[in-house]
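Omission of a single protein chain aside, the complex is shown with its protein chains in their original locations.
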């Protein structure tokens, strides 16, 4: 149940939400029942935190009541972002302006979710991942540490587009450690992009990408290997 | 003219808006003059309903004052969504978080418009349609019943990109009953995707797709037919 709070202008607070003294809260923020905020968080204007899960009648996502939303120490939720109840945002992560994170998604430490991007339900994103603007990371995806996802990447998890039995699992892609996925790329259900692999801008990835492979085109084909000087260890 | 209302925290209500006793209203919602809400609607945090039409000086959309926005029985408008005056949202439909529906668009019964997607002006979307995350359905498109549109689909309606006479009509695509359009696909102006057809992820559709055809690639080419076991009747 939301109530007006004097803590910040236009702030609406649900039951059991405790705001530490060092929390930075923008204007017209909404924080729902039970949301747990760590020390040093920043919540910007018009963000909505801990929104109760509301599924369409035919959504395949779990209907169990999720645990509360947890925002880790020093994390930032930017203006107009919506973070659903049951997500876990780890320490130092940034959820960009107008971005969206769903129930049971986990966003690792110091990971950045770019402006307008969506992390769907049951996605696990590692640490120091950079997801840029306008990406869609579909339900049940796995994104390991230090992955880089360029703007406008689309991922998918259902080859049948909804013509399957209820018990058939959706298969999000797996993005292995330190791989890079280029702007506007499309990943088909269940593909694995290997460690340190590089998917070129505009590629449509329909098969697994080996570690360190550089792939491009529609459908994406391997054209060479990532060179030693371009491995993450040199740049991080 | 918007005024603060005691009905929900931070709610702003325009003239002539009547909220039934069973309406569920989130925080910081804005509902403009004349919006008509059916029984059992849910309007989530920071949604904006019935926004007056504001066109750019060179927009080709109609400048007549639209009728009020109508939200049908049991429909849900999710957090941060914007629904413009003159749209009609039918019973049981769901307009996702941060989505957008423009004037004179019609969203059919039990249809779901995914998070962040936009339904442009003068689009007709049938019943039980599922439009997933981050899609753009361009003005004057026709989307028939039971269509499935995967994440990140882009549609277009003007081959000339604005180099045409004012009387030349824009031509949105026509998506026939129960067709499926894959993630990140692009549809060029005026194409028709036939009943039960299947457009693969990442395809660029430049010609009509026959009923039941499976097409893929850039430009999209037919590779086979949808099999009997994958027709909608088996799964709905």
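A and B label the chains in the order they appear, each numbered from 1.
Everything below uses one rule, namely that a residue touches a chain if its C-beta (ideal position, glycine included) is under 8 Å from a C-beta of that chain, and two chains touch if they have at least 3 such contacts.
Here the structure is a predicted model, which is why all the values come from computation and not from measurement.
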* Asked: Taking the entire complex into account, which one of A:112, A:125, A:143 or A:191 touches the absent chain?
  -> A:112
* Sole contact to the chain not displayed, among B:44, B:132 or B:156 -> B:156
* If the hidden chain were put back, which of A:150, A:170 or A:187 would touch it? -> A:150
* To do: Mind listing the chain A residues that contact the chain we can't see here?
  => 8-10, 26-28, 42, 44-46, 76, 78-80, 92, 94, 97-98, 110, 112, 115-116, 130, 133-134, 148, 150-152, 180, 182-184, 198, 201-202, 217-218, 230, 232, 234-235
* Structure fact -> chain B positions in touch with the non-displayed chain are 2-4, 10, 12, 28, 30, 46, 48, 51, 54, 56-59, 80, 82, 98, 100, 116, 118, 120, 134, 136, 138, 152, 154-156, 158, 160-164, 184, 186, 188, 204, 206, 218-219
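The criterion applied here is as follows: only the chains that are shown with their structure count from here on.
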* Between chain A and chain B, what is the gap in Å from one C-alpha centre to the other? -> 24
